[in-house]
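Data first, discussion second: the structure below is written as structure tokens.
Yeah, one chain of the complex is gone here, protein chain that is, but the others are all in their spots.
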Amino acid sequence: MSKILEIFDLRASIKEDGREILKGINLSISEGETHAVMGPNGSGKSTLANVIMGNPKYEITNGEILFMGRSIKELSTDERAKLGLFMSFQMPEEIDGVKMRQFIINSYRNVKTEDEITVLKLSSRISDYAKDLTLSDEFLQRYTNVGFSGGEKKKGEILQMGILSPRLAILDEIDSGLDIDALKVVAQSITKIKNEKTAVLLITHYQRILNYVIPDFVHVYIDGQIVTTSGASLAKEIEEKGYNFVKAGDAHE
Amino acid sequence: MSDIQGMIYDLQKGQEKYDFRNKQAAKSMVIPGLNESIIREISESKREPQWMLEQRINAFKIYETWHEPNFGVDLSDVDLSKIVTYIHPRYKKATSWDDVPLEIKDTFEKLGIPQAERMALSGVGAQYDSEVVYHNIKTELESQGIIFLDTESAVRNYPDLVKKYFMKAFSPSNHRYSALNNAIWSGGTFLYIPPNVDVKLPLQAYFRMNNEGMGQFEHSIIIADEGSRLHFVEGCSAPYYNAINFHAGMVEIFVKKGARVKYSTIQNWSKNTYNLNSKRAIVDQDGVMEWVTGSMGSHKSMTYPTSILRGKGAKNETIAVSFAGPNQHLDTGSKVFMFAPYTSSTVDSRSISLGGGWSFYRGWLKVDERAKGAKATVRCNALMLDNESRSDTIPLIEVFTDDADVGHEAKVGRISDEQIFYLMSRGMSEKEAKSIIVRGFIEPFAKELPLEYAIELNRLLNLEVESTIG
Partner (left out) sequence: MNTLYAKTVRSGHKNFKSVIHEPKRVFESYSEEEVFKKIVKESKNTLLSGYQQKRFDEYKEIGFPLFRRINLNRPDFKAGNFGKPCGSNTISDIDEQGIELIKKYDFEGTDRKYLLMAELFSNCGYYIKTQDDQDAGIIKLWYDDTSIFENSLFSLKPGSKAVIIRQISGNYSDKLRNGVIRAIIERNAELVLINIIKTAKADSISESGYFSLSENSRLKVIELSAGQGKFVSNYVYSMDGKNSVLRSAPMFMGSDESVSDIFHTVKFNAPAAIGVLEAKGVLKDRSSCIFRGTLDINKGAFDADGKESSFTLSLSPHARMQTIPGLLVAENKVNASHAATLGSISEDKLYYMMNRGFSKAQAKKLISMGIFDELTEALDSYDKDIAQETVDYVYSIL
């Protein structure tokens, strides 16, 4: 199986004040795998996702990120998106005046440049996908993320992920703020793309979503480093015992 | 601006009476060569009735002695020397294509403007041939009793109708440039819609006969009689150029009982122009006036579309967008005067400044004692795309009654790094991301325009944003 994402000894700091957040991360994701990164709140898990995606707020001070074998450290965010990387935002930005449907169509055109599908077909695909997520057509007429409830925002991100069908989907706390029904619907979509061989990197604090999206690997992230890696059962242990008990070597393999 | 007493006085008593503010000639803004006999020649060549000539002369006297506006842009660099040549009846208007600035020609190219239109937009040679377009709609309009012609022809063919409305929304003593327009106006649109006629097609100045390109001192009058509906569109987003860089146009609109008028303007005068524009609507009982104004061009502009709500239940809706780019100082705003009970107004003003431009919003909302039960809201939003520009918002809100509900809010902001990161993560380049956000910002304005204008406007905006941000 080919490697989709390889991270070697990655260190990164916040540009503005130089504070180091990532302190030497190693991670390897192969095609079709689902990885979960779990950790206590405020430890910088989102930073990992943002650095992979090229958020200009952060600066890589050491290490390498390879996507499908090539280094992406120097690429701008849109270039990374065009290669097949997708990140769902924890707090998606409001883009006033731009309707959701149009926004998704534009994104598709940018990311899937070789596909000549007609606007009509694409639009219909978007409507179908939205329906699967229990979103109405009216939802697609609203301005992107403006006035959306927490659940609507997350579903909106998943909708975009579904249409853009990336090679690696990084989901940053996709489960936070979702009620049980919304969670199930979102999990279904994630499972769907898994079945299409998309690799998934799920960043989460709670174990709940992992009941519906079974990970191949669970990594525990504490204070800028991955302290342990194991199989799906690790998640259950964390739920029972909290993050404190996890130290390198303490968890069952 | 005259004070409120003067304004009501003007409206109610007819404007033949006024007072000279000071007898000494105002030293600034003297127009070389302009005098009474030139004005007589102009009036004669247009075959105007006596009352129009008298008005012109009167207004000219006021212009000469009136003071400059005590706010707004600095006019000391305006070149007034060519004006007389231009307005003189013997003037041959042809400019040569070689004189048109390169920047303008470039924009035409990028926007894909057809060659013939390019000539018309830059005042070169032959006029835009509107004959064909005009004939197609002419029969339709005539069958509904609509009068639609250039103002000069209207003065000749419908003198009584014109006299009833000409300079009745403005008086020459309102401010110096209303006096100037009254004195040397030429061209413009005269539009009369009979009662209960609903004009389904948005009318444009382009459509009428004798359209000689964008005039510098146009005077347009629109009368929407009781219960009628009209959408009129003026200007276009492609830049237009003329050798005279000083414009003082005027639009007077009369919205009668129960009528509804929407007046859309996109102004993109070339970047060396000084644009002082006067636009006012008088709205009667249950009438609705909608101002849709986009200011993108000119070096310096002063334009404040105004609604005077004098009938019970009259309504004003304004949506305005201004775009101040490099070397532009746009002083724009909205004035709403509420004089009757249950009147209402909403104003949504958006401004964008970038590349060193200065965008200044100056609004005036006045709720008079008589406006019981009035409701008014004003929202101003400024988007500053970089740190070189300025965005100022200084509205005046006056409420002279205890039975009104008035709110105003304004915000200034920029495109956040987070927003750009979000859009880039969806495959858009940084430039594209900024353009999308800017277009989204003015979307409430763009959606009020006929489709072809909106499309052109979007293309123009992309050009402006991408070239300045680079």
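Per-chain residue numbering starts at 1, and chain names A and B are given in the order in which the chains are listed.
Methods note: contacts are C-beta pairs under 8 Å (C-beta built on N, C-alpha and C of every residue); 3 or more make two chains touch, one makes a residue touch a chain.
Everything quoted here is computed from the prediction, not taken from an experiment.
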Note to self: Considering all chains of the complex, which shown ones does the missing chain contact?
What the structure shows: B
Check: Taking the entire complex into account, which one of B:E44, B:D198 or B:D405 touches the absent chain?
Finding: B:D405
Next item on the list: Can you work out which residue in B:L53, B:I397 or B:L463 touches the chain that's missing from view?
Entry: B:I397
Checklist line | Contacting the left-out chain in the complete assembly, out of B:I104, B:A382, B:I420 or B:L461 | finding: B:A382
Item checked: subunit B residues that touch the omitted chain in the full complex -> 68-74, 300, 329, 331, 356, 358, 360, 369, 380, 382, 384-387, 389-414
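Assume only the chains that are shown with their structure count from here on.
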Item checked: subunit A and subunit B, separation of their C-alpha mean positions in angstrom -> 50
Margin query: List the residues on subunit A that touch subunit B in their complex, please.
Written below: 53-57, 76-78, 80-82, 86-87, 89, 92-93, 95-98, 103, 106-107, 110-111, 143, 160, 164
Note to self: So in the complex, the part of subunit B that touches subunit A is made up of which residues?
What the structure shows: 416-419, 421-430, 432, 436-437, 439-444
